[in-house]
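As you look at this complex, bear in mind that one protein chain is not there, while each of the others sits in place.
We just call them A, B and C in the order they show up, numbering each chain from 1.
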Amino acid sequence: MPLVAGIDCGSGFTKAVVAAQDSPGGELRILGRGRARSGINVDQAAEDALIQALAGNPKSDLNYIAATGFGRYSLSFRDIAITEITTAARGAYFLFPQPGAVLDIGSQTTRAIAVKEQGRVSSFKSNDKCAAGSGMFIARAAKYLEVPLEHVGELSMNAAHPQPISSICAVLAESEIINHVSSGVGVDDILRGIHDSLADRAGALLKRVGLQKELTFIGGVAHQQGMVRALEQRLHVKVKVAEDCEYVCALGAALLGLRRLASRN
Amino acid sequence: MSEYRGSIHQQQKDLMLDWYQRLDQAAEGGEPPTVSMMISGNCVELLEGFDAVPIYPEVNALQLAIRHQSLEPILAAEEMGYAGDNCAYVKADIGCMVKGITPTGGRLPKPTLVLCNFVGCNTYVKWFEHVAAFTGAPLFVLDVPFLRGEEPSQADIYYVVQQLKEVVERLEKLTGRKFDEDRFRQAVAYSRDVEELWSEVKHLAKHSPSPFDAYFDAITLMGPLYVYRGKREGVEFFRSALAELKEKVRAGEGVYDQEKFRVVVEGPPPYPYFRSFRDMFAHWKAVAVASTYSTVGGLWEFGFRHDPEKPFESVAMHMLAQNVTNRNYLQRYEQIRRYVQEWKADGVIIHFVKSCRLFSAGQGDMRDYLTRQVGVPTLYIESDLEDPRYFAEAQTKNRIDAFFESLEHAKHTAAHAVGA
Amino acid sequence: MDEFERTFDSLPEILGDLSFARVRDWKKQQEGRKAVAFFPVYAPAELVHAAGMLPVLLSGAGDRLDIQHADSRFGSFICSIIKTTMEMAMTGHLEPFDALLFSSICDSARNLCFVIKRNFPQIYTDFIHLPHSTSDSSVDFLTQEYRRIIHELERLGGSPIHDEALRQSIALYNGQRGLVRQLYALRAHSPHLLRAWESYLLVRSGYVMPVEEHITLLRQALEYLPTRSNKKRDAIRVVIEGSFCEQPPLELIRLLENAGCDVVEDDLVIAQRWFTEDVPLGGDPVRALAESYVKSSVYSSVRHDSQRPRWDGLAEKIRGTQAEAVIFLIAKFCEPAYFDYVLFKKKVDEMGLPHLLLEFEEKLFTFDRLRTEVETFVESLVFD
Partner (left out) sequence: MRIAAGVDVGSTQTKAVLAGANGDGISILARSLIDTGANVRKAAERAFDECCRQAGVTQGDVGFVVGTGYGRYNISFGHTQMTEISCHARGAHFLCPGTRTVIDMGGQDAKAIGVGPSGEVLDFVMNDKCAAGTGRFLANAAEVMGVGLDDIGPLSLRGTRPVKIATVCTVFVESDILSYLSQGKRPEDIMQGVHLAIAKRTLSLARRVNIEPLITMTGGVARNVGMVHALETVLGQKVVVSPDAQFMGAVGAALFSLEKMGESFESSVWREHAVSSRN
């Protein structure tokens, strides 16, 4: 039975998914997932993530390795490199099998993808030049608000009076945020303000690729319920979040890996 | 508020309202025939020969922006695939079309003819092509050769006259009406009178204090100028305007209780922030004594008039050489220089609008010319005429304050040298 | 015959040479003769050639020039080629040229013409109004306009331009355009024999070398290319649309192909084909040239013809080459291309073809983002 790994070499984290499928089109079994800080040595990070994902199976059992994400070409032990947009679409479609918009917010990039049947990409827009729309923005804010990243989500969920962030720059926003703190604005309201501004930026991208009633939200930031709530309220859409949302690209890569393998033999 | 509010402002409103009603009526019953045209170097006189009504998409677009309603249609257009950097007038217009928004409040008819008299603006050709493509209305591109030299050549004039006659034929087919040459000649005569009056008004701004603001107030007077130029109502309107402003001059009334700065403004205004933009000048009691934007529809203060003796030729001449958009860039430099010197201005404000490359491409060089060659202080600010997203209020105010501070400081050091 | 392969290595140097050494050499050899530079997209090169002058296309500065002065003359939201051309002028790079010709392609280029005129009065700079309409009176007008230019060139060159000379020039250029058409036909038929970046170099070099030399080069190419032993690739057949004026970096064209595209048609430098058929040699040559522009130009986003819409032109290209996809390769801030994208896109959607919009600048440092976008596009077509 073919064993395939999808490895997402993201700018912040490297994620691996190992999957198996006895016959093409047959039922898919996820053996495991793994995640490691990317750092600079892509192979090393991938190795670490892969070991976790193999869940005990020897690496030699792998029949095919599909690399995706920003560092895909730096991964030496790959059979194929696929862009994170293609894999995001595939992974998302596998989890929620219907066409529509997919939003992927990672450490440094925000992407809006329009997905059609079989998880094909019909169009996409991305922002990777400015931190103001990225997970990094939140990660930093969380740092100097002294909130663990894991708690950012529910804190911002409970915000009673979200505090708008006027600055369009993640850095200039910081002094704004500090002023809010010192004038006694609650941390939850501030975090929600950040989520709102992120949601607006994401909205601009999503509109360009076409946004209907529903939206699939992936990438690490999708862990943050506050962000989900912000998207729903600002964009008036229903937001579907995959559990293990930051593994979606790795999953998509694994899926495409299986197809290549099938078409090979 | 600072700006001048005379009885003519009410008259102006009424006139424009009548216009919109006639358009609404046309939308209702297909009569009277309507022709959409570009404001710049328009040949509205020709329409009189068919008793047809002009539609000016720009006027609609700017009304929309002033009423803070331009963003929605712009976004709609961008979702269709228009780029963030396309002229926002076009996006607003097309956006309204697809969203069924009526910028005028009343309905807009499908034009009998889309007459693309693009003078100098290539974007306009695209705009009207798209309008025709989306509405299915017939399109006529009236190819006005750009003014390469100082004056148009015989070939240029002949070419435009030929096309004007082609337009007449086309309209006769489309409207089933016979072209009334006498009405046309009459319209050209009215235009001549309006231009005479309007030109006098412009020259009143040479007085200090100036009785009106030749940028902000001039814009309110532009509506009648384009819609009613070829009509009796137009002549009456500008006659009373002139009388009213002359009276102010006699009484020594200016725009502000005390006129502190006289400036020339180049470029269209940021319509989405029209009010606050004006306040930034009012704050310094700075009055515009002349502006290039107010000559988009026609440049008359330097003597050109339509001529009922040569109706077609003079209309052609107007389109070719007597509006700021079809004159070449260096002629615009020259126009501003004359304003500065003959209208006695302390400085020039260049307003770069990202939408309009016709106006804006090269304004850095224009500033270089004005500051070095002419030696007049020049401020350069960027925003947009239709898209509210490109106006940074705080920054713009900061720049304008800094500019007038430096003018103030220059006057001050000239008066008594203190400090270093 | 692999010495021809080497021409592909030498051409980028020639095209990227901002000192225009070859132009200087040509002028040295041809004592007292003049070189005339023209800004994209179209100029009646035949007139210049008939005047015994060397027509050269100004095609920006690629990534070889830092913008140091031009930004102070042309503000934000203006395309790169405007700025690099201004920069070249302000840094003395255009010194080898005795004349500069611009035409009515867009508002930015038109203003650039007059800005240069003011700053460099010593160069003869002129603006040609190419009609945006296709009536007979447009032909009359353009004939007059060309006569005006001829008159100016005669003044500049100090000798008259005879109809016979002009006919010969037209014949030469007809020949050149014919060869380019063959080159494109070859590529459309067997893209593996001629990569897009190669045909781009071959065609564009015709804008800097004398037409006679270029004809020889094209002949050699057409002889050699079919003998190549490249093997067919498994790639998508794409049409590139939108790069008629400012040119993308060569690396970007390569990137498209490496990502799995076979370029079967493009409008890079309008492929220098200008007209859909040869310019007639009989009768008044000036009028013939004018008539060809007005009535039978290849479509481009800067030429308007309400009879033959451009989007139909694109549709023909697609059908004619059995293309499977369209890549809109548009220069940042190129308003004509931005506008046409909307109606092109509409057409291509109606035809049910996939398409991708890419924005570029003459000067690009990182291609990662573009690569990801192209690869994704290709993947969306190959992965079933």
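We adopt the following convention: a contact is a pair of C-beta atoms (placed from the backbone, for glycine too) under 8 Å apart; a residue touches a chain by one contact, two chains touch by 3 or more.
Predicted, not measured: the structure shown is a model, and the values here were computed from it.
*Asks:* With the missing chain put back, one of B:H9, B:R183, B:K260 or B:R389 would touch it. Which one?
*Replies:* Residue touching the absent chain, from the options given: B:K260.
*Asks:* In the whole complex, not just what's shown, which of A:G39, A:P97, A:P164 or A:G210 touches the removed chain?
*Replies:* Hidden-chain contact among the options goes to A:G39.
*Asks:* Going by the contact rule already stated, which one of C:L18, C:I67 or C:M351 would touch the omitted chain in the full complex?
*Replies:* Here the residue in touch with the unshown chain is C:I67.
*Asks:* Looking at A:S23, A:S76 or A:S183, which residue reaches the missing chain?
*Replies:* Once the missing chain is taken into account, the touching residue is A:S183.
*Asks:* Touching the hidden chain in the complete assembly: which of A:T86, A:Q108, A:S197 or A:T216 does that?
*Replies:* Looking across A:T86, A:Q108, A:S197 or A:T216, the contact with the absent chain belongs to A:Q108.
*Asks:* Can you name the residues of chain C that touch the chain not displayed here?
*Replies:* Residues in contact with the chain left out: 67-69, 71-72, 75, 365-366.
*Asks:* Residues on chain B that touch the omitted chain in the whole complex?
*Replies:* Counting only chain B, the missing chain is touched by 258, 260, 283-285, 364, 367-368, 371, 377-380, 392, 395, 398-399, 401-410, 412-413, 416, 418-420.
*Asks:* Contacts of chain A with the missing chain: which residues?
*Replies:* For chain A, the residues touching the absent chain are 11, 39-41, 108, 129-131, 134, 136-137, 140, 168-172, 175, 178-179, 181-183.
The definition used in the following text is that only the chains that are shown with their structure count from here on.
*Asks:* Report the inter-chain centroid distance for chain A and chain B in whole angstrom, where each centroid is the mean of the CA atoms.
*Replies:* 50
*Asks:* Averaging over Cα atoms per chain, report the distance between chain A and chain C in Å.
*Replies:* 42
*Asks:* Where the CA atoms of chain B average out and where those of chain C average out, how many Å apart are those spots?
*Replies:* Their C-alpha centroids are separated by 36 Å.
*Asks:* Where in chain C do residues touch at least two different other chains?
*Replies:* In chain C, nothing touches at least two other chains.
*Asks:* Within the complex, which stretch of chain A touches chain B?
*Replies:* Chain A residues touching chain B: 207-208, 210.
*Asks:* Quick check: in the complex, which residue numbers of chain C touch chain B?
*Replies:* 71-78, 82, 104-108, 110-112, 114-115, 117-119, 126-127, 129, 131-133, 135, 137-138, 140-141, 144-145, 148, 302, 304, 306, 309, 332-333, 335-336, 338-343, 345
*Asks:* In the complex formed with chain C, which residues of chain B make contact?
*Replies:* Going through chain B, the ones touching chain C are 80-83, 85-87, 90, 118, 120-123, 125-126, 129-130, 132-133, 139-143, 145-146, 148, 153, 155-156, 159, 162-163, 166, 328-330, 333, 352, 354, 356-358, 360-365, 368-369, 380, 382.
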